[in-house]
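With one protein chain held back, the other chains of the complex are shown just where they sit.
Here is subunit A:
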Amino acid sequence: MQASRARLFKEYKEVQREKSADPDIQLVCDDSNIFKWTALIKGPSETPYEGGVFQLAFAIPEQYPLLPPQVRFLTKIFHPNVHFKTGEICLDILKNAWSPAWTLQSVCRAIIALMAHPEPDSPLNCDSGNLLRSGDVRGFQSMARMYTRLAAMPKKT
């Protein structure tokens, strides 16, 4: 408990110090609970997610960093490895390939990498996975782009 708190505090300070280091990631800690974080990540360029800003929710277990944080998308996203309803993410480093050397920041980077390189063979979103597996890249991209526009882009007023 104490160890996880201390470690998260270190990460917090690191995030504050290197705020401009990675303009694609904006990690924010909950005001009252250091075990709850949110992140805003920019959709990687040359993907259907380009131009979108996606919100992630982190729930950090007390045994962190021995156990991985629970991360999910709060913003709707059409991606083979993200559950369309719950936002749950299928990513090995968040499950069995977790290592304490990962940080919240590097997890965000891994998620951005996953957005750019979907793994259609382990889909949480079957529709999305099937489009890619059947070779309908265009169909997948237009669906993904549509949801990016609908959910991840600020509404023009």
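By definition in this document, a contact is a pair of C-beta atoms (placed from the backbone, for glycine too) under 8 Å apart; a residue touches a chain by one contact, two chains touch by 3 or more; residues count from 1.
We adopt the following convention: contacts and distances are computed from a predicted model.
K.L.:
UniProt names the one chain left off this complex as which of "Phosphatidylinositol-glycan biosynthesis class X protein", "E3 ubiquitin-protein ligase RING1-like protein", "General transcription and DNA repair factor IIH subunit TFB4" or "Copper transport protein"?
P.N.:
The chain we cannot see is, by its UniProt record, "E3 ubiquitin-protein ligase RING1-like protein".
K.L.:
On subunit A, where is the contact patch with the chain that was removed from view?
P.N.:
So the residues of subunit A touching the unseen chain are 3, 6-7, 10-11, 14, 65-66, 99-101, 103.
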